[in-house]
Every structure is written in structure tokens, then in C-alpha cells.
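So that we are looking at the same thing, I have put the structure below in C-alpha cells.
Here the complex is missing one protein chain, while the rest keep their positions.
Coming up: chain A.
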């Protein structure tokens, strides 16, 4: 929230607003001063020292990403705990190995370092890496199937972009082809299609959120991954709703379709990350399944985007733009995912995606209510539509 928002109620009363800002600021300082006092007491007087003295140091570290290039394993390590973590030795496959660490020396709390281990890793086989801290704590990372991390060269980017297009744009565009058929529907049919959209989106919302939690679980506990996913989800939903209603009315028609396409686009960015990550993790066979699965799955996303356009006459470029908006983010998703980025950032991406989907669920639902009254939300057409939407998404997800 910005300071402007916080002052908004005050500004509504012009008489009170003149002398207030200084007094408000002054009173805001009071809790700040008390907080500084408490922190100073904790850090200087050390009332908890008796509790912590003699307690062994807590060392935590997580190996956030592994990059494999010919003859070299590169790790990105993030540290946590009560003191900086010194990586004293490195073992690969239960053998001590020479290595370099950058920056040299201990890794501070929440700091990170890159460790390079020259090692003749074998493509298609598993490897286990253990970092030994100065107090002998081992931090382990298992590479299930070793495969070279894709490099950012032209042919690789093109290949990965094709994966992204197949994954994102193609199925969404295919789904949009259902638009003419939707035009023949009556009021009840349109309500059903809108409810179907809500169901589709609700499934995507749960799916995105749980993907976010899964990634959040791989990050350091102190980064509070699951909370970050929820916070980014709510902030995104709030911000997009505000933007959508900036002219004082709810988005409908092309505007609503655009928001749906945007939310789905963010979701597809997440799917791109998953496919790219599978390629980076050496699960290329899995990546093929993921692409086939997501392609089938994403066709229904096209229906969702087309639904608010029923009864209007959008031009062809609009459809093209919507397909690109919903599908293209899969391409950078695959690119980024293939680089094995930190699970924390992936979790935040999923949080943003879930928030964007939540916003369109709210808007489509409110559109149904506006058109047919609140009672329409509980009509058979709507309930069946939501149910069918959820079921279709679940069933097509089984292909993934």
C-alpha cells in the first residue's frame, strides 16, 4: 500500500487535513522509536545470551541451482542459520573434489555463492554432491539424471521457443476457434459458457497455487515461500482488479477477454518454467509428455478467453492479440526454466499467475451476476458449467 492510500481518509476531511500530516508523522515515529529501543535492548543488553551460549551453531544451506557444462558442475548455494556457512570441502559421488567458490570465504545469512567443481559428469547418469561445512555438516544435492544445461545460443533459443509456441499459442488459438459456435448460443447457453470459464479458471487457480507452494517448499525455509506465494497472489489480484476498474466499471467484452488472456498468459509462463525446468533437469522425455499434455489442456483456455466476447464482433487481429498474450509467455517461461533458476523466484511467478487468475474469476463471476442477478450464480446452468469446467481441466491434466 502506498502512503497516498493511507492518507486517503484524512484527505476527505479538508478541515482536519491542514495541520494533520505533521502530527500523524510524529505519532508514527513513536512506535518506531519504541521498536528501535527493543531491538537495541536485544542486541546490546543480550537478555537471551544465557539461552544461546553453548548452543551449537545452526548451519543451513540450500543448493538452489545446478548447472552442468562439459567437465564442470556449477552450484548456486544460499546460506541460512545462526552464523555464516563456510563450505570447507566438496564431495561428488562420495569422493573429495577440488573446487572454487566465488565469492571466497563464508557465505553470510541469506547470502549466496557460486561453487565450480571440475568433474567428468556422465550424461544420463545420476550424481550426488555433498558440501561439507566447517563444522562437518553435509549439504546434499542429488542430480537425478545429468544433462547439459542449455546454453543461450541461437539454435537452442529457437528450439525452446518452438516448444513454448506449441505449449502456449497454438492450443489457445485452437480454443479460440470455438468462438463462432458460441455466437449461436442463447442467454442460458452464454451463461453456461461463462460458468464453464469460471470452472476452467478455478482449476488453473488451484493448479497454479499448488505449483507455487511446491516450488516454495524447495526454497530456504526462512524465505517463507508459501506465505510469499499467497501474498503475491493477493497483491496481484488486488492490483489487477484496481487497474481493470480504473474507469469505475467492471471490465467486459474485449477488456475482460484481455484480462483473462493476461492471467492465462502468466499461468502459461509457469507451465513454460515447468517444461524448461524438466529439460534442464535432464527429464527431456518428461518434457515431451508435458508439452503434449499442456497442449491438450490449454485448448480449453481458448474457450475461456472467447467467452466474454460472445455477442460482440471482435476483429481478427483482436483474436490474434489475445492468443499471443495468453500463449507467448510460455516461450520466455521455457527459456528461463531451462536455466534452472531459484525455486523462490519461480514460486513468486506462480503467485503472480494465481493472482491474475483470481482477478478474472472474480470479474467473470460478477459479470454473470450483473447479467442475470445474484440468483443466476446458483442456477443449474452456472453450477453445471463450473463443474464441467473443473472436470474438463482435471481430465485433460491427466495427459500432462
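Annotations
To be clear about the criterion, contacts are C-beta pairs under 8 Å (C-beta built on N, C-alpha and C of every residue); 3 or more make two chains touch, one makes a residue touch a chain; residues count from 1.
Going forward, contacts and distances are computed from a predicted model.
Look at the chain that isn't drawn here: its UniProt entry, checked against "Multicomponent K+:H+ antiporter subunit E", "Hydrogenase 4 membrane component", "Nitrite reductase (NAD(P)H) small subunit" or "Multicopper oxidase domain-containing protein", names it "Multicopper oxidase domain-containing protein". Touching the chain that is not shown, out of A:119, A:303, A:335 or A:350: A:119 (per the contact rule at the top). Checked against the full complex, the one of A:134, A:156, A:174 or A:339 touching the unshown chain is A:134. In the complete complex, the residue from A:24, A:82 or A:98 that touches the missing chain is A:98. For chain A, the residues in touch with the chain missing from this view are 71, 86, 88-91, 94-99, 117-120, 130, 132-138.
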